[in-house]
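One structure is given below, encoded as structure tokens.
Apart from one protein chain that is not included, each protein chain of the complex appears where it belongs.
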Amino acid sequence: MASLLAALRHNPLLWLLVFVPAVFAVQSVAHDAHTMLFVLSVLAIVPLAALLSHATESVAAKTGDTVGGLLNASLGNLTELVIALTALRSGQYMLVKASIAGAIVTNTLFMLGASFLLGGLKYHTQEFNRVSARLQACLLFLATIALLIPSAVGQADSGASAVFTQKLSLGLSGLLIVSYALGMIFSLKTHRELFAATAHAGEEETPWPVGVALVMLAVVTVVVALVSEVFVESVQKAAEAFGMTPAFVGFIVVALVGGAAEMASAFAGARKNRLDLSVGIALGSASQIALFVAPVLVLLSYVMGPTPMDLRLWPGAVVMMLFATLTASLVTNGGRSAWFVGVLVLMVYLIFAMTLYLLPPAAA
Amino acid sequence: MASLLAALRHNPLLWLLVFVPAVFAVQSVAHDAHTMLFVLSVLAIVPLAALLSHATESVAAKTGDTVGGLLNASLGNLTELVIALTALRSGQYMLVKASIAGAIVTNTLFMLGASFLLGGLKYHTQEFNRVSARLQACLLFLATIALLIPSAVGQADSGASAVFTQKLSLGLSGLLIVSYALGMIFSLKTHRELFAATAHAGEEETPWPVGVALVMLAVVTVVVALVSEVFVESVQKAAEAFGMTPAFVGFIVVALVGGAAEMASAFAGARKNRLDLSVGIALGSASQIALFVAPVLVLLSYVMGPTPMDLRLWPGAVVMMLFATLTASLVTNGGRSAWFVGVLVLMVYLIFAMTLYLLPPAAA
Partner (left out) sequence: MASLLAALRHNPLLWLLVFVPAVFAVQSVAHDAHTMLFVLSVLAIVPLAALLSHATESVAAKTGDTVGGLLNASLGNLTELVIALTALRSGQYMLVKASIAGAIVTNTLFMLGASFLLGGLKYHTQEFNRVSARLQACLLFLATIALLIPSAVGQADSGASAVFTQKLSLGLSGLLIVSYALGMIFSLKTHRELFAATAHAGEEETPWPVGVALVMLAVVTVVVALVSEVFVESVQKAAEAFGMTPAFVGFIVVALVGGAAEMASAFAGARKNRLDLSVGIALGSASQIALFVAPVLVLLSYVMGPTPMDLRLWPGAVVMMLFATLTASLVTNGGRSAWFVGVLVLMVYLIFAMTLYLLPPAAA
């Protein structure tokens, strides 16, 4: 409890925790207040994500570099995973897919771009480890290819049936998880010296004792799952009320909410001229969702979903993922940044967000 | 007048000015001689563009680096803008769009490739400032994304209506102009040291006195507008006579005519081993058209056109813009050039030109 209070002082985001009981209170008295429930659940998920991420890092800090890295790598996007699982269980596959693609695009463009911009407003130019950035961009590129091939080949060749897409999605999920596992062996074991800077992401905060951390991890995951249920239930109705398309909600809103905690870390890193950290969090988180969360959701859909889910995205999402990845490759290629690079990356994100916001609901 | 004569001696292109009165003479006696009017107006626009560009640079030279850079940046493609405006006013939106996309592709591929080739035939290898080239390539990439998203998302999702495309085009135009303005602040103010070489593009020619330059700017712009009217009226009929498709005319002919003056500067730079200048003119001009001329035309279409114009291009144009941008990124990435790099870039241009030339008119 004392450490929770210390955390509250250290991280003002955590004051938002008051919205967690508020969500449940409002839900029990006004089950149909979708818009309010949506807003409250968004506000509640943000601090919960921060707690989850701190708990994961605390456990990781105690278990040595390799196991810790592994933990961080597999639980780092736990919030996104829990939200997506809730949507999966209720059969809202469009929301699941939009939130996966959106999280990749948002991390690659918004988190990276805002880090460049915030860092660049303080420092004239900033340098970062381009070997590591390049590898992350390559991983992301691989995942993009895996996610777009079922759509591209399936669409181009009209004979491609649902059975084909389903089998292909299973196979691709296997390839992605294997790639992700090998990538961890590479970055945590055989070539860890290349990734030195990004390994100590959460170092500056005091870690919790491992017992506290494990309990928090379990408790907060359950709370996130409960709040996610409210969120997933209310999101569609609330979106209509706000005049947002489902594509915009899944792609932009869910992705920003789920990634808020990581964004806070990435932006703080950029302001401290530790751009390695920011680039590592942004691209690392994006490739983790693409190579780990997405295929795990496909596999889990066989157990938990009403029907199996495939990896096939709508064409617009594929185009956006592809350009997000290419943009990240282009701007991280030189290993240097200035404020305008951030503006460029954010502009690409704004183009996508604007397109999704204006898109007529039927088309999404 | 003396300075005009000096300019004539200095720049043999200007002898083509005799075709300016010829255009108006022929038009008054043989209004239907479309092919001849087309050829004469093409020959007349080339020297006028050179005069416009010299007038702009003369004013810019007198007003200090920042204002001068701003002037160059906004009036550097005045010829293209005036031609496009004439086509806009007569409602020929296909020609406007083809000439925008064509100017981007022609500057990126033909001007850049021919500069590499001409420089490479004289020098074994040439170096250029790759930081600046990379930034220009990124700006161009941003603009390409903005121009292809309405086409890509609009096409992929059949529900996308004309209203959606219209609203999106307006929004994207705003984003592009803001990006362009921020890019100028970046390259002229906060990080001008990175762009040192390209800032002094027109230095070697003696600038005109500022009074002469301003008068020339006004007079020549009006003359260009008058000749453009003849050009736009005759281009379709003449194209048929030459067996050219409208796509080929807009994409290739208009772009080469409008950019002739800049090409002369870029090629001269390459022959003097000042490849920084050539790359700066080629990519800078392309990104200026994409980020400034194109959105300005969309906005002006609300005031001057019969109906509002959107940013939606035909799919083939989008594919070509995308590959032009990717080619420019690939070849400028290393900061070195040799003659064969120029050949490669020109070959991509030839592939596009050949495709457009052979394309049956109905398909364009």
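Note that the chains are named A and B in the order they appear, and that numbering of residues resets to 1 at the start of each chain.
Here, a contact is a pair of C-beta atoms (placed from the backbone, for glycine too) under 8 Å apart; a residue touches a chain by one contact, two chains touch by 3 or more.
Everything numeric here is computed off the predicted structure, so don't read it as measured data.
In the complete assembly, the contact with the undisplayed chain comes from A:152, out of A:16, A:33, A:94 or A:152. Against the chain not shown here, chain A presents residues 131, 134-135, 137-139, 141-142, 145-146, 149-150, 152-153, 156-161, 164, 167-168, 171-172, 175, 178-179, 182-183, 186, 190-191, 329, 333. Along chain B, the points of touch with the absent chain fall at residues 124-125, 314-316, 319, 323, 326-327, 330-331, 333-334, 336, 338-341, 343-344, 347-348, 350-352, 354-355, 358-360, 362-364.
Going forward, only the chains that are shown with their structure count from here on.
Inter-chain centre distance (chain A to chain B, centres taken as mean C-alpha positions): 41 Å.
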